[in-house]
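Every protein chain except one is present and positioned as in the full complex.
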Amino acid sequence: MALASALDLRDRGGPAQPLLIARELKKHFPVKGARGKSVQAVDGVSFTVRKGETLGIVGESGCGKSTLARLLLHLIVPDAGELVFDGDAVGVADGIAVNALRRQVQMVFQDSYSSLNPRMPVRDSVAFGPFIQGRKKAEARDIARAILSKVGLNADLFGPRYPHELSGGQKQRVNIARALATDPRMVILDEPVSALDKSVEAQVLNLLRALKRQLNLTYVFISHDLNVVRYISDRVLVMYLGRVVELGPVEAIFERPLHPYTRALLASRPSMDPARRIEEPPIVGDPPNPIDPPSGCRFRTRCPFAEPVCEAASPLLGEWLDMQSHVAACHMQDPASGHSKAGHA
Amino acid sequence: MIFYILRRILYAIPIAFGVSVVCFSLVYIAPGDPLQTVMPPDATAETIEIVKHAYGFDKPIPMQYLIWLGHVLTGDLGMSISTRRPVILEVTDALSNTSLLALFAVPLSFGIGYAMGAIAGCFPGRWLDRLVTGTAVVGVSLPNYWLGIVLVVFFAVEYSLLPATGMGPSGSTNFHILEWSSARYLVLPVFTLAMIPIGILARTTRAAVAEVRNQDFVQTLRAKGLSEWAVIRHVLKNSLPQVMAVMGLQFGYLLGGSILVETVFTWPGSGFLLSKAIINRDVPVLQGTILTLSLVFVATNLVVDLLQSLVDPRIRRA
Partner (left out) sequence: MSDIALEKPLETFDEQAAPATRVRGYWRSVLYRLRHDPVTLFFAAIVLSIVLLAIFAPLIAPFDPYKESVISRLKPIGWRNHFLGTDELGRDMLSRLIYGGRVSLLMGVVPVLIASIVGGLLGVIGGFAGGRVNTVIMRAMDVFYAFPSVLLAVAIAGAMGGGMGNGMLALTLVFIPPMCRVAETATTQVRVLDYIEAARATGAGTIMVIRYHVLGNVLGPVFVYASSLVSVSILLASGLSFLGLGVRPPTADWGLMLSTLRQSIYVVPFVCALPGAAIFVTSISFNLVSDGLRAAMDVRM
């Protein structure tokens, strides 16, 4: 099956080349009834994913994380922007075809009641991927057995079961097994532990970490739970209303957040320390309408540091292509922006 | 809200046109020359020529449809082959008699069916529920014309309580509802006709009521301290939209299913007209009756949908 060492025969660019580059991805959903208006779900998102790392994507509900996840797999076709997988542009003539992309990238869905086909035994759900990608049924079944064991489920005991006969944690292991059955290099995880109890969540997270090491995987981990993201990520990307607001190494983001939104998010986490009580809400105002977002910087309507320049121009993310960088899309970070606090941290 | 009404009415128009297309094509699926099917067998060559021109049988089919449609919209549904009367007159006469049946059958069946279903739904699993469900299943599986025959055997033949067939010695012209001597002719046909809708409505209502009762908000109502009777009223109100949809369909059944019952009781309604038309191969009458009945059905469904949206606010958003 997969190689346990760092050498992957499918690697084309070596460790220095990012496994995935997303450049100015855009996806707008037209609103039914209101002509011309659209929900700007993803509006110019750019980032890189290094080989072997876990990139965590955080944001509130409605910020576009799930749409972004589906764009990365071309389950939804982007309106603009490009994806570059290990040096090849996706969906372009001399690049990599979407089908080929799907052999190397897979997705783990949130454990909802509908994440697994209720009429299929679990082993068939897992074997479906390899089967579609060309293996014979018997071979696919064997692969399914092996991968089920890998995620910690006894293949003989759990294989023939139906999803409704499994607990939440077990179902999520099956979801993971399904994603890994086709031997991908990168796995996109869309809120994989959000529906689980806390104790089960810890087990699944540890499983994910172990699997990543053994199978030499790269993760894109999407979640709204900051603590989970901190635990599992190497780098973090913060999204707000369809745009990237901050990107950087995990500790940098959590210890020295640059963007006011990130700061507010971090400040809003309830503390276990009874001495620390937060009275005022960290963010004021309602989340804006994604159909009609604010001009310029989208966060300005709720930002305590908003100034006229924030309304006039959208802040740029800065050097996002550099995988070591810590950047934020905020005028205060850009010395040339004209913001009164620009240049000072 | 007003948009929903307009949209719904607008939507009914293409359906009505579709219905007219289907009815129009009935003449063409009939075996033989379409022209011959609408003419009595002893028509002279001249008459045939006249009709040919008037209805455009020598033109391509889409043209013929438009010509036919034009005639229909002005109320000309052709001539009956057997009686030589205009079809529109035959149909309106017959419809008024069928309406008489429907007038009684509708409230009877809707009332009994709904009541049965509501009672069964409020006491699911108990003997009352089983009784109602059993009766409903029987009602739905019984061929209604057979029930008619059986009722005739029992009430008219064996015991001579009620008349077996027809609308009375004076026929439809002298029918006085308020007098028992005429009204007694109504009894058996109405009961026979009502049977299947009672069964279907009882089943549907029971299912709807039982489903609504299981919803969380009912528990909330009880927790608020509402009396059981008040809770039941809420439940019934919420289950009404589902039931109304079926009621509309059942009205259609009454229009269509009347054909069998009216044949058994020789009740001179639209159903009987249809069955005579079949025997006599009277295609114009067949076509005209079906067109009229279907359009009435479309109109009824429209009304039911609009009523439904009044009762169920969720639909208005759709």
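In order of appearance the chains are A and B, and numbering begins at 1 in each one.
One rule holds for everything that comes next: contacts are C-beta pairs under 8 Å (C-beta built on N, C-alpha and C of every residue); 3 or more make two chains touch, one makes a residue touch a chain.
The structure presented is a predicted model; accordingly, all values stated were derived computationally and were not measured.
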Among the chains you can see, which ones touch the chain that has been omitted?
A, B
Of A:L116, A:A144, A:I283 or A:C330, which one is in contact with the hidden chain?
A:L116
Among B:I9, B:L89, B:L103 or B:V138, exactly one should touch the missing chain; which is it?
B:V138
Out of A:G44, A:P78 or A:G129, which residue would touch the omitted chain in the full complex?
A:G129
Per the definition of touch given earlier, which of A:S46, A:Q106, A:N216 or A:S314 contacts the omitted chain?
A:Q106
Those residues of chain A which, in the complete complex, touch the missing chain
1, 4, 70, 73, 75, 99, 102-103, 106-107, 109-110, 112-121, 125, 128-129, 132-133, 146, 149-150, 152-154, 157-158, 160-165, 167, 169-170, 175, 178, 182, 200, 203-204, 206-207, 209-210, 213-214
Could you please point out the chain B residues that touch the chain left off the display?
14-16, 18-19, 21-23, 26-27, 29-31, 137-138, 140-143, 145-147, 149-150, 152-153, 157-158, 249, 252-253, 255-257, 259-260, 263-264, 274-275, 277-279, 281, 283, 286-287, 290, 293-294, 297-298, 301
